[in-house]
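Pasting in a structure now, in structure tokens, and then I'll have a few things to ask.
Shown here: the complex without one of its protein chains, the others still in place.
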Amino acid sequence: MSMTRFVTSDGLPGLLAFLSQNGRRVLVPVEKPANKRSVVFEPWSKGMPFTLEKATVPPKAAVLPQSETLVRYKKTKDPENPERVTMSLDDSMEAQPTVVFACRPCDARGFAVLDRPYLQGPFADPYYKARREALTVVTLTCPSGCNTCFCHWVGGGPSSPEGSDVLMTGVEGGYVLQAVTPRGEELLAASSLPDGAEQFPLAEAARKAAWATLEPAPDIKGAPEKLAALFTDAEFWQNWTDRCLSCGACTYFCPTCYCFSITDEGEGLSEKGGRRLRSWDNCMSSLFTREASGHNPRMLKAFRMRNRVSHKFSTYPENWGAFSCNGCGRCISNCPVCLDIRAIVLAALNADQATAE
Amino acid sequence: MKFAYYPGCSAKGSSADYEKSTQAVCAALGIHLEELPGWNCCGSTPAHAVDTELSAALCARNLDIAAREQAETVLTPCPSCLSNLRHAAKRMENPQFRARVDELLDTPAAAHFPEVTSVMQGIARVYDANAIAAQVKKSLKGVRLAAYYGCLMSRPPEVMDFGDPENPTLMESLLSACGAEMVDFPLKTACCGASFGIPERVMTARNSGRILELATQLGVDAVVVACPLCQMNLDLRQKQAAKEADAFFRMPVLYFTQMMGLAFGIAPEHLGLEKLRVSADELLRKIDGAQAGEGDR
Amino acid sequence: MNDAINLSRMRDAAFTAEVEAQSGQNVSTCYQCGNCTAGCPAGFVYDRQVNQIMRGVQLGLKDEVLNSRSIWMCLSCSTCSLRCPNNIDVAAVMETLRHMARKEGRVAVPKVEKFWFSFLDTVRAFGRTYEIGTMALYMMRSLRLFTDLDLAPEALKKKKLGFRPHVIPGGADAVARIMQRYKERAKREGVRP
Amino acid sequence: MPVLKGKELRIVGFLCNWCSYGGADTAGVARAGQPTDLRIIRVPCSGRVDPLFIVKALLNGADGVLVSGCHPRDCHYAAGNFYARRRLEVLKQFLPVLGIDDRRFEYTWVSASEGQRWQQVVTVFTERIHKLGPAPRLEDAEPLLKMADMALTSLRPLGTGQTAALDQLKEAIKAKLPELECVIGWQQGYDGAHTVPLFMKTPEDVDKLIWGPFNVNNPAVYLPSFKGKKVGIVVKGCDSRSVVELLQENLIRREDVTIFALPCEGTLDMARVNQTLGRYSKIDKVTYDEAGVTITADGKEHRFCMTDCAQGKCYGCTTPMAVLADMRAGQPVKVEPGSRTPPELALLDSMSLEERMAFWRGQMERCLRCYACRNACPMCVCRDFCVSDSRDPHWMSQEDSTREKLFFQTIHALHLAGRCTGCGECQRACPVGIPILALRQQIARAVGQLFDDYKAGLNPTAVPPLLGYELEEKNIHERDWK
Partner (left out) sequence: MRIGVFICHCGSNIGGTVDCAKVAEIARGFPDVVYADDPMYTCAEPGQAAIEAAIHEHRLDGVVVASCTPRMHEPTFRRTVERAGLNRYMFEMANIREHVSWIGRDKEANTNKAAELVRLAVEKLRNNKPLAAKSFDVTKKVLVIGGGVAGIQAALDCADGGVPVILVEREATIGGKMAKLDKTFPTVDCSACILGPKMVDVAQHPNITLYAYSEVEDISGYVGNFTVKIRKRATYVDWSKCTGCGACTEKCPSKKTPDAFNEFTGPTTAITIAFPQAIPKKAVINAAHCRQFVKGKCGVCAKICPTGAISYDMQDEIVTEEVGSIVAATGYDLMDWTVYEEYGGGRYPDVITSLQYERIMSASGPTGGHIVRPSDGREPQKVVFIQCVGSRDRSVGRPYCSGFCCMYTAKQAVLTKDHIPNSQSYVFYMDIRAPGKMYDEFTRRAVEEYGTEYIRGRVSSIYPDGNGQYVVMGVDTLLGEPVEIRADLVVLAVGIEASKGSPQLAEKLRISYDHYGFFMESHVKLKPVETNTAGVFLAGVCQGAKDIPASVAQGSAAAAKVLALFARDKLESDPQIAQVDIRRCVNCGKCIRCCPFGAIKEVEIRGEGKAQVIETVCQGCGLCTATCPQGAIQLSHATDNQILAEVNALCQC
């Protein structure tokens, strides 16, 4: 049995204080005062209120910030000869040791999805790598399913350990912490929390109960092929995207979307210097594929939606052997027009059948 | 029709005839004048000549009474009172000024004051020329009159709101409706010399003289006025003016209310005509004669 | 000439500014067309014509202006304001000058001020004007005992003047309090009430 | 370049080439001494000055911005300054809602001959800015988070009763459908408590049409994409204003659009509804009564009374009936006269300038720049060519600073000046609940106050105020430079 610890509900701030040691940044879900429920991960500091609610925004930024400076450059001129310009580059990366605390299993699985292209491809992305290696994920298992989530369709579940270092499960009076990686064990071992073996069965029961709340999942194993087959069926995609607004609410709130764009800002000779930025990109935007000539292979939002759904359920699985959607449901709950990716995938599966018949 | 009414001090003294005729004419027209309870002197020229805030305070007390009485419109016969009251109301739109004035009052004045306007405009507001003509019992046909407004009634235009400041015509329209022939009287808004009759007689004598001279030249039967001070200068001081001009005047100077009253068939004694220094008997005979002539036909 | 107006010495820019501030008029717009003077009914008793007063204000000749009789003889008829091509409320400037002069105790024509005080004193006493009272007070103060004596018989015969003061029911005190506060404030502010 | 510490502040001037730049030259020729802070950017015309240049400068370190053009009627380009006057005045009234002191921005008119006036303007303005001191920076503000008070009373009845007329409306749509590409309406979404846009192409589609408090989406957002095609649209009162505004701006053609309308009784504030429902796995049942709805989720009943849970915009709504429609069903609704300050705006109104800046600092932090606000806006017709993600023109960078995010909201708000109908879709669409509607509301309020109570989207033939001008503006007055 893996290492377990127990923390009482009152003990959570103490746990966070422990996690914050040694200059670690601890990202905790914080409920923002707003009429709309808005929970975001923010660096914890002593006395700061936090929540254990599922966050509106996933903790993806811990490894892939919304916008990061890849390179800073400064130019200097030779006062004798203004034609002679020398440039100094600064590509040092910030990779502060970080703990993501109380994200959900789906969020944690997001890190696993990101790891594949960023770390396991022909090139490992150094910026991502540095941050990822400095990251510890303490995941709170879900007590139940919810109306928009579907983690169990895509290989996850309310207590899936994938991507997590520590699993944390709420039980009577507190939480059971279970290390699921060596890094998790190391962390728990360093803590002064009491052993959780006694409460562990309760945790297991809670996890089982959570599973029981889920509606049965449809079989979507055929999705990659069926979606691939639908690639040329423009009508299918148009019908499914007529109400799409082409905003980025689905992709920017997705824990697994990893596309980025690179821009240069600023002037090397200015006080601030120049910056090369990497920022999130959004395949639902027409700009995503607009070429320098002005030509755009994905002018229609239908094709952009096809890209998003296919990427998650067809091309990524082809490349990496797993769906890149982890069923967190944020693209559904955050969509201004309630577009439901589940429905599209199911329709794709059914469309195929209809054609077969 | 009911209006709040601010008679002004002269109404209780030197221009009792104006007051009497105003009351009589308004009664005939069914306009009820409700005198403001406990009104005080507006301060007239001396107050504003000495200090604008003092003048405004004296006026504000009256405006405040009117506001408390929930009056919508206050009428006053006297242009001087009208000018002071309207100036005060306008100046008190400035908060700093208002604060200074409030300091002088027992209690701060009401935030909004009712509108103050002249009796003449009040009548015109209720009755148009046709309606006035319908009231006429003794037409003033054949009577030539000069309307003289004095300097205060129409000036400054942005405060007084009395038509063209150089050429007001309201009195003409009222008296034309009564049948009178109104001459174009170019000096209708010239100054009569105002209150300087006492400290500097030559001032009123000269200025009133010029007005009387032109009226005489134009052959009018009377000069019709709307201001107690003008009336006093043109009538009571007519001899002083004649002396200064080295001329002889015999020009009746009546209030427009007296003139309208005559046309409405109100007896002269109910209009205070006996108070005129220059007798209007000839004018009365002319009116009666015209009536007789009318009857003959 | 020795008695030339020495502008470099006598010019008082603060005076001009003060007149402009108090009257709310921009006197620099006056271009001396003289229209104010042309229409002034009191010009014939002035020692300086209105346009000259305006010029004095422009030049900041405080003494010349505030010691002038003209500002006391102004009838406040506003003809000048009405006809001014530059929209200057000349009458307001005249009144401002009178106020300034009074506050500094410069009274070039005392009889005018005495008449005002006589008037205001009756108002203070009775809340309303009392013509015979005003006259009596004025004659006393100005020592001009024969003022308008020629009119008296006529006026009395015609009952033009009320012999009894007209008193406001319950209000005379209120008016007196206004006057009192005004006086006290003037005293506090160090100006002549 | 940094400002001369201790001596100067950063003051940026935009001067038209023909009058004011010449006026500044005249002042120079006359050796009319001036404070040295001002840096002049020469533009052809004050009409060229996009108000966003000013906001950009103010957000990026300017302590003051001055715009000067030709006197009204003297514009070298006949009318550029008339447009500028309206736009700049609207901007001036907008700035305080961001927490920027509007005294830091001024505009005026100086002719090429008015060297003295220019000297006066520069001197007075520079002194004013020095008196105000260095401008507070958005980044320096301590985040302040506050919530709007949603306890509101409505000007018109709120409820759910009008559904009765839905069948009549459906028949009308079916009758018209053959002539139309499609009719846009609403259908049930993934559960009974969510409604999504519906594009009716067949009579069977029409049967899916629903009407009720969940019809939050504004279907007008789709209309411009159908430009040139015959299309029908089912509208609530507020949606109809968007349609009218689109017509006003020639973004759609009247003859192409068939408008079907029912009187609206308010729609639910789904943000608050979801707060109440919390986490649930299934909606069991949604039942309606006259006054509201009851949602049963995971076996638990939640009642939502419309008078308590309508969207903020519904309380002050004066157009529950479509302002323009080809086919109406349902009973007319009475609206009480009056107006309400929208709750989001009332919140901002209650704050000081410093608090407002701190407020936006706190709010914008969590913005992910997903642009749901923009894309849900029926008046955002630039869509794929929004300046926010363009390099030419390069208004914004990809940095995720609060300043860039707030600047985008300013772009949106200013581009909506005189056009925003207050439908609130921007705010509703925001996944993290930032009350960005307040910025649009302030713009709309300023436009209303300046231009005869103008409200966007009421009259299809009205000229949007910022696309027109008056020679003499009733409510815009030249400022005193004494």
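Residue numbering begins at 1 within each chain, and the chains themselves are lettered A, B, C and D in the order written.
As a convention for this text, contacts are C-beta pairs under 8 Å (C-beta built on N, C-alpha and C of every residue); 3 or more make two chains touch, one makes a residue touch a chain.
Since this is a predicted model, take the numbers as computed values, not measurements.
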Where the missing chain makes contact, among the chains that are shown: A, B, C, D
Hidden-chain contact residue, picked from the options A:47, A:82, A:216 or A:321: A:82
Hidden partner interface residues of chain C, rising order: 29, 31-40, 43-44, 48-49, 51-52, 79, 82-87
On chain A, residues whose C-beta touches the chain left out of the figure: 75, 77, 79, 82-83, 267-272, 294
On chain D, residues whose C-beta touches the chain left out of the figure: 1-2, 4, 7-8, 10, 12, 17, 21-22, 24-25, 27-29, 31-36, 39-45, 47-51, 53, 56-57, 60-62, 73-80, 83-84, 87, 112-113, 119, 137, 224, 249-251, 381-383, 385-387, 390, 392-395, 415, 463, 467
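In the analysis below, only the chains that are shown with their structure count from here on.
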Chain A-chain B separation of Cα centroids, rounded to whole Å: 88
Chain A and chain D, separation of their C-alpha mean positions in angstrom: 32
Numbers and ranges of chain A residues touching at least 2 other chains: none
Residue list for chain B, restricted to those that touch at least two other chains: none
Chain C contact footprint on chain B (complex, rising order): 9-10, 12-14, 16, 37-41, 43-54, 57-58, 61, 103-106, 151-152, 155-157, 165-166, 190-191, 193-203, 206-207, 232, 236-237, 239-240, 274-277
Of chain A, residues touching chain D in the complex: 32-38, 40, 53-54, 56-57, 65-67, 144-148, 213-215, 242-243, 245-249, 251-253, 261, 263, 265, 271, 277, 279-280, 282, 285-287, 290, 332, 334, 336-340, 342-343
Chain B partner contacts - residues on chain C that touch it in the complex: 41-42, 44-45, 73, 75-79, 81-82, 89, 91, 95, 98-99, 102, 109, 111-112, 114-117, 119-120, 123, 127-131, 135, 138, 142, 147-148, 150-151, 154-155, 158-162, 166, 168-172, 174-175, 177-179, 181-182, 185-186, 193
